[in-house]
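Every protein chain of the complex appears in place save one, which is left out.
Let's look at subunit A:
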Amino acid sequence: MIRHFTIDGIKVPFQERQTIMDAAMAAGIYIPHLCHNPEFRPQGSCRLCTVKVDGRNLAACTTPATDHAEVKSNTKKLMAMRRTLLQLLFVEGNHVCPACEKSGACQLQAVAYYCGMLAPEFTHFYPQREVDASHPEFAIDFNRCILCELCVRASRDADQKSVFAISGRGIHVHLTVNSPSGKLGDSDFDKHDRAAHVCPVGAILPKHTGYDVPIGKRLYDRKPVSMVGDVSDHEED
């Protein structure tokens, strides 16, 4: 017998070991997320997929689906919290959409549009972060990193290389590269790595192709993220 739970009143079937996010994705129900990618082990750090499960706030990507659970996702309160979470991400890094070559194909920007975030209302941190352009085919702009750890997971689990790591603590947490100089060009990173194609924002970018697709004709320019899905689903290896 197939088991079910509901998301905002819609009946969603699920199988053993599926999370709320897995079941929702399979049923075509969009729950906003940034650090989740079904290819990799969920980690639940961005917290955008926070939903109310039988009255408790839980991350949909790490919470196992249970029979008859009542899940709320698209409520006014949860959407307001998601907007605030997005504002936190925007002020933490240096996200300048009009000047970013990822604009229009950036999941952070797309989710912000979907959730109705209009402006970052909090004090900007303006952190001093560097750009690593040492690799011939890829660049890392740490200004845009949102610490989703997808590249860390992809490099470790899919590529078996562990090119990326997370160091520091608290607000000083940052992405690092495993190489003698700490530079990408000095590492085992390759353009065919899975880690090269999972970044939801403009932090890990291929060189020389920035404006091949003009602004206005990009992934999220005509359809919202809730219909198009994750940016990594549309990246060509």
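Just so it is clear, a residue touches a chain if its C-beta (ideal position, glycine included) is under 8 Å from a C-beta of that chain, and two chains touch if they have at least 3 such contacts; residues count from 1.
What we mean here is this: contacts and distances are computed from a predicted model.
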According to its UniProt entry, is the unseen chain "NADH-quinone oxidoreductase subunit F", "Aspartyl/glutamyl-tRNA(Asn/Gln) amidotransferase subunit C", "Heme lyase CcmF/NrfE family subunit" or "Penicillin-binding protein transpeptidase domain-containing protein"? "NADH-quinone oxidoreductase subunit F"
Out of A:R47, A:K72 or A:R129, the sole contact with the unshown chain comes from A:R47
Determine which one of A:K11, A:R169, A:H192 or A:H208 touches the chain that has been left out. A:R169
Hey, which subunit A residues sit against the chain that's not shown? 42-48, 50, 57, 59, 62, 64, 81, 84-85, 88-89, 91-92, 121-123, 125, 147, 162, 164-173, 176-180
